[in-house]
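The structure under discussion is supplied below as structure tokens; questions concerning it will follow.
Here the complex is missing one protein chain, while the rest keep their positions.
Order as written gives the chain letters A and B; numbering starts at 1 within each chain.
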Amino acid sequence: MNGLLTRYRKGWSLEQAFYTDESVLNAENKSIWSRNWLFAGFDCEIPKSGDYMVYNVLNHSAIIIRDDDGSIYAHHNTCRHRGSVICTEERGNEPNLRCPYHHWVYDKKGSLKNARMMPDEFNKEQFSLFGIHVRVVAGAIFINFSNNPPAFDAEERDLGEYLQPYELSKAKVAYRDSYELDANWKLIGENFRECYHCGPAHIEYCQVVIGANLTEPRDEVVSDQLQSWYKEGLPAGTIENLPGANHFVTRYPLRPGYKSYSLDGQPVAPLMGRHRDYNTGVVGIINYPNFWMDAVSDYLWVMRITPLDARRSRVDLTWLVDGMAEEGRDYDLERLTEFWKITGEQDWRLCENNQRGILSDRYESGPLAPVEKEVMDFHSWYLEKLRTYAAPQTNGQQ
Amino acid sequence: MNGLLTRYRKGWSLEQAFYTDESVLNAENKSIWSRNWLFAGFDCEIPKSGDYMVYNVLNHSAIIIRDDDGSIYAHHNTCRHRGSVICTEERGNEPNLRCPYHHWVYDKKGSLKNARMMPDEFNKEQFSLFGIHVRVVAGAIFINFSNNPPAFDAEERDLGEYLQPYELSKAKVAYRDSYELDANWKLIGENFRECYHCGPAHIEYCQVVIGANLTEPRDEVVSDQLQSWYKEGLPAGTIENLPGANHFVTRYPLRPGYKSYSLDGQPVAPLMGRHRDYNTGVVGIINYPNFWMDAVSDYLWVMRITPLDARRSRVDLTWLVDGMAEEGRDYDLERLTEFWKITGEQDWRLCENNQRGILSDRYESGPLAPVEKEVMDFHSWYLEKLRTYAAPQTNGQQ
Partner (left out) sequence: MNGLLTRYRKGWSLEQAFYTDESVLNAENKSIWSRNWLFAGFDCEIPKSGDYMVYNVLNHSAIIIRDDDGSIYAHHNTCRHRGSVICTEERGNEPNLRCPYHHWVYDKKGSLKNARMMPDEFNKEQFSLFGIHVRVVAGAIFINFSNNPPAFDAEERDLGEYLQPYELSKAKVAYRDSYELDANWKLIGENFRECYHCGPAHIEYCQVVIGANLTEPRDEVVSDQLQSWYKEGLPAGTIENLPGANHFVTRYPLRPGYKSYSLDGQPVAPLMGRHRDYNTGVVGIINYPNFWMDAVSDYLWVMRITPLDARRSRVDLTWLVDGMAEEGRDYDLERLTEFWKITGEQDWRLCENNQRGILSDRYESGPLAPVEKEVMDFHSWYLEKLRTYAAPQTNGQQ
């Protein structure tokens, strides 16, 4: 690891090993995936008491469950008896968490309530499910596998401000999709941090987002829009690279006359939450390492990235609409989803091509273009985590 | 390995590495799979001269073949010329063992009879197939991959006593089935050594086997039955944990009025062998590591467990009926097999859930219930093998 870190050349793509080696993934697990706050889902996905979802991240499996009083808990999905998974499905509803093997029963808070046939001296209180820290930010659920999670205040403040208008706790999942990609998770991250490829690869996206091709002038449009958003009280500045923080938040305009992320630029669903017109542009939020969101006035699209191994990743996509919207009456599912289905699949192919080429013996780090500055920022964030939490420590003597 | 062994806590489930690491499997291969007597099949499966079966165990492949005089031999399935497998199918009949590559020909005893175009000075006697030790116990074939197999006398005596009434050499294979499970082989073993899960998981089984749910009283039934079995001359005591031995043998009753392992408790096939009534209960035999048998008066069900890697196993199931029974006339195949198909598949799911949960970073050994004592005994047997035959040796100085 240390050699990799010291050889890093700022402004160039990372070395091969970062995209191929299990030892790097292990270091990332330690310094990022087991340490950072991770997006798990939305609280509107588990509206009722006992609703739960499972999120698997490398060697962790989390149960996220709604308690009777409405609060949300997360637990490690492994029974304290002989270790069986407790929730075998990705989603469901259970009045309590009962291990399917020997029917040890935990309540939604994770306390062991019943352990059949255990001796009298057995102390149930010592065998609660192992807990996982949870924070719900304006309806987005984040979990943390560490026993001592780092601060999340800046993220909560900024994500919260931009997410509130969508009223996510009352939103509705219109559609979900998942892909397994033959690509290291960072290649997907890099792809979503630059629009250098948008002109060549994303005809549909560039049609809707002014300036995405990096050749059209858009300053005047941006400036006009900012005025109007501020007037409406919508947060609109760009927040990024705060020291120690992991998020990026921005709002940017669609092409004038375009109202949504859709093939024809027209709305595809009713306005979400507190929105009063289709003129709110796009809210883009990233929270490293796994939360990537793009929201327009009528729907919110989110990508959750999860490494499967050093060379494969899973992306879970969710489309949210306003909670009152009804499929068929208020929106057509195909129209709602086609824009990001097309754009996403273009990206998955690019990421897999990128991985294949990096596997070449002759791959060498190459120079980033100036318009890929955010890829470099992503690398800086990433390497800082590795240096701080995964690199072998040396003491002052050496 | 040594750390794992010394950290073991009696009465608790094993540490994660025992169920996940290839290094543990390698130690097991050395101390158990390449050293213990393994169940291969039944002699009634290869009744005629030249009938053979192949059994693959990790990096071993055994041919078990019937010779002209009725005796059974086992050979390593690799040609002494350039190593090709000799028998490419799982079962068959061959007048001799002819390598498909260059047609070197071995007789059923493994002696090289013909090596085409080899020079005059070539000494065929030095190139017999490598032999494997074989013992046939009342019709059940056991093989041993070691050059110096350990004693098998106690097992032969006790298994033989309980198996004889079934007259297995004259029995008939009614059905075979195989499953590949995403579970370490020991999880399957543990599952079959406790009925703590039977109440929650096995409705059908608990219906048929009195007391399987661990809540019904059954002492009176057992005591009555024992009297009657002894009267009929059927062996009925429980034999287990003999020092150095690997077997467990018992006979236990079905629910009064139930006559077989079947959904309605009624017989599903004619009486096997020397049995004269359906009142013989269940004969349960285990011979570690791979032989798990349950037999009722009308059929015998056997499970052969084989590790595929540290996290995957294969189970091969065989249903035997009396040799005179004819499908359609004397038994219905679906009725014969449905009880163990249902019960087995319930168990496969539990074992796979167990493996998934153990893969969690937060899995910890948990306390066994008192009714899981036999799981603890299985661990004792297992750890003794590892300690004796796989742990690195230290000399007195250290």
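Some points to look at:
Keep in mind that, in the parts below, a contact is a pair of C-beta atoms (placed from the backbone, for glycine too) under 8 Å apart; a residue touches a chain by one contact, two chains touch by 3 or more.
Because the structure is predicted, anything quoted here is derived from the model rather than measured.
Contact with the undisplayed chain is limited, among A:197, A:314 or A:341, to A:197.
Here the missing chain is touched by one residue of B:79, B:305 or B:336, and it is B:79. Residue B:61 is the one among B:61, B:111 or B:213 that touches the chain not shown.
Touch with the hidden chain on the side of subunit A covers residues 13, 190, 196-197, 199-201, 214, 349-350, 353-354, 356-364, 366-371. Contacts to the hidden chain, counted on subunit B, fall at residues 34, 58-61, 76-86, 88, 100-103, 115-119, 122, 127, 130, 145.
What we mean here is this: only the chains that are shown with their structure count from here on.
Distance between subunit A and subunit B, defined via averaged C-alpha coordinates, is recorded as 48 Å.
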